[in-house]
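I'd like to ask some things about the structure below.
Shown here: the complex without one of its protein chains, the others still in place.
First chain written, first letter: the chains are A and B, and each begins at residue 1.
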Amino acid sequence: MKLFPIRGGIHPEYRKERTSERVIETLPLPHRLYIPLQQHIGAPAEILVSEGDQVKKGQVIARRHGQISAHHHASTSGRVIAVTEIPAPHPSGLPQPTIVIEPDERDEWCVLPDPIPDPFAVTPEVIEDRVAESGIVGMGGATFPAAVKLQLGIRHRIDALLVNGAECEPYLTCDDRLMREYADEIIDGARIMAYALGAPRIVVAIEENKPQALETMRVAASTFPQIEVVAVPVKYPMGSERHLTLAITGRETPARRLTADLGVVVHNVATARAVHQAVRLGRPLIDRVVTVSGGAIREPKNIAAPIGARVSDLIDFCGGFSQRPECLIQGGPMMGIHLPGLDVPVVKGTSGILALTADEINERQADPCIRCGSCVSICACGLTPVELAAHIRHDDLEGAAKLGVMDCVSCGSCSWVCPSHIPLVHYFNYAKGALHAQEREHRKTERTKSLVEAHAARLERIAAQRAATVARKPKTTTIDEIQA
Amino acid sequence: MIVGEITKSGPFTHGTNTVQRTMFTVLLALLPATFFDLYLFGWPAIFLFGVTIGSCVLAEALMLALAGRPLAKTLSDGSAILTGWLLAMTLPPWAPWWTGALGAVFAIPLAKHAFGGLGQNLFNPAMVARVALLVSFPVVMTAWIEPHPLFSANAPSFAAALDITFGNGLPDGVTAATALGYVKTELSRGIPVFQSLSEYGRNTDLSYTPDLMDLAAGYKSGSLGETSALLILLGGLFLIRRRIITWHIPATMLGTLFLLGTLFNLLDPARFAPGYVHILSGAAVLGAFFIATDYVTSPVSLKGQVIFGFGVGCLTWVIRTFAGYPEGVAFAVLLMNSLTPIIDQYTRPRLFGRTRKGEPLPLKGD
């Protein structure tokens, strides 16, 4: 298959060999599970249980709320011992409502929805409903509700489902392992999703540095002529939705549009497997594979962990720390987030837990920019990070917006390559957040203004009414007087 | 356990490149050409080289102290050494010590720190210093000498060298013209270029003819570090290989210079020097690989660099051919430096998913 080049990109040290040959191991059930209401993009789920409730494995404990939201399920059977606020696996470390479950060790399933024996005989809506009921979100890290993405087939003509097995982030091997161990389930899930989307073609994209995964997936896909397994070049950020679409189809997704506008929908391999489990077995998304790695981890592993297990549980399972980590990351080292501590739970988007040493991070104090232009040549989005950062440093957010800061995907390549170690992506994250906040404030001001106007109009109306009554009253009295 | 109380944004892995590493790689690339010319011009050149770099580092330290910036960290980035080194390479090899010291004053406080220090300067500091010296002291700055290789019979002794650099200056009868300078002078007397070029060698004591190999190898008179085009090219290719620079600026600059030279030479050989003379004499190769490619003062995008290189090539040829100075690289680089911001502005890459104008790409059927 002919591939298309993407602009820029980098080749960081991948360090995947630490876990790539390690078979997925199942985490022993922890003695507490912490299930946050917000594990996805969109509105937090609505809580359905309260303290003291007994729950069964797979039971819905939080219901999706609004268009873009997701169900959450109990990962095992047990008792809800608290509904409380704990730090979220989020760079802010802000507390967020979380359901705490004490497992009863019986691991008893609730009554699961019936398996759909022939998913290609039911309507796409049935599949979408099942995916929504199962609380599946994008498991590559973006955590966008999968059911909503499956509905893209309604308004768009989808030509191809792109199954993203690129896994271009260094360290992470969870998708690699999944493809090597559960290739059939992934292919089946992908076929179901393609059916729901109405996509005639499936392309599975895997980076060349995963030859075994490529081989296994090719074998699994060999009986289905509509599926093509493609080796894509090793280049970060190849796994970015838009860039992968470009590499495979040669078409560039216009700014502010979706890949679906080009007839392409991208789903992660882990999402495909979750769809398979939901549809074929009726099993909701209650666990996921997490790569636990980094120089400070004694024994790096790929772990199948229940949603809600704490990071510390996983690290203990890996033999703990071999040295003090400089930084604890959720996700990959390029786009992952800095965790506020060890007590945060594994959520649906946790692809990796990395305990990195200072050497691995290789962060230094920033030097002055020498305008070497590396950031410009490697930016996959065609931005000029050197200029953007200059604007942002001077708080000229509008100037940065004009140069396209909102188009930045925060892939981190520019910060990685910068010889002066300037925290470029941090500048862009700040600018994007601040611009969004500004927009919210403007909306608030606009709303206040309209409320003030409505208030003034109301007062005027009341005044006018009162004046009218006052004007009428003396008149009636005069008539009365006349009549009298 | 608390891991990292400070909110940090990713990425949590970084490349190994640093400013320091970049600067020292460039210095490494300059070594062969420098060693050759230090050997070629002997002790006076070595003294001048040392004084120039020393003055630049001293000036940098002084400016950093004045600005209250961390001294050790910033000095160790090697940028002041590089500026001094490049400046020294463009000085006449037996120039008095104060040219290097004064050059450092022009380069570091004026051209660099007045703009805000490393990364802020609009103009290449070494070229600012060279041009300032050239227009202020034209005689001293064009006193070229013929090669006096170390340990050879005509090489000045250590003591004599001290006298040349720190004392009475040049002894009589050692000055020689560079090829470009000689051609220019002769041309002003009405002697055609091809004739003066072939005569050029005979005017020096050595049995020297300006054939291609000699010009390239660098056994000739010229600035302290720019005589050997071959060794400089070697260093330049090393930089490209190490990905410190890209081919864009050197190739377009030298290509433009060569094409213009060749073209006009074909039209009128009596008036215009041939392309290879333009490339192989003066600072063309040094300028192309080490001076025009200065990160700070050249455009950041590759397209911008092509325009920049083309501009430097054109201007160099124009200045060498029509202006009063035989050498034009420094002026050409400075002129193009002033255009860098505007080149940068017009050569930004196209944003992903947008047209050149910044509008979202049209969809089929829109």
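One rule holds in what follows: a residue touches a chain if its C-beta (ideal position, glycine included) is under 8 Å from a C-beta of that chain, and two chains touch if they have at least 3 such contacts.
FYI, contacts and distances are computed from a predicted model.
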item: Undisplayed chain, where the name is taken from the UniProt record, one of "Hydroxymethylpyrimidine transport system ATP-binding protein", "Branched-chain amino acid ABC transporter permease", "Ion-translocating oxidoreductase complex subunit B" or "Protein YceI"; value: "Ion-translocating oxidoreductase complex subunit B"
item: Options A:Gln96, A:Ser312 or A:Asn362, residue touching the unrepresented chain; value: A:Gln96
item: Touching the absent chain when the full complex is considered, from A:Gly349, A:Pro368, A:Gly382 or A:Gly404; value: A:Pro368
item: Residue touching the undisplayed chain, where the options are A:Ser20, A:Gln38 or A:Thr98; value: A:Gln38
item: Interface with the undisplayed chain - residues on subunit A; value: 38, 88, 90-92, 94, 96, 365-369, 371, 386-387, 389-396, 399, 420, 422-423, 426-427, 429-430, 432-434, 436-438, 440-442, 444-445, 447-449, 451-456, 458
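Keep in mind that, in the parts below, only the chains that are shown with their structure count from here on.
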item: Mean-CA-position distance for subunit B and subunit A (Å); value: 51
item: For the subunit A and subunit B complex, residues of the former touching the latter; value: 7, 10, 12-13, 91-93, 170, 242-243, 252-257, 261-262, 325-329, 333-339, 341-342, 354-356, 360-365, 367-374, 376-377, 379-384, 386-387, 402-404, 407, 410, 412, 415-421, 423, 425-426, 429
item: Subunit B residues within the subunit A interface of the complex; value: 1-4, 7-19, 21-22, 73, 77, 79, 117-120, 295-296, 298-302, 305, 344, 348-354, 358, 360-363
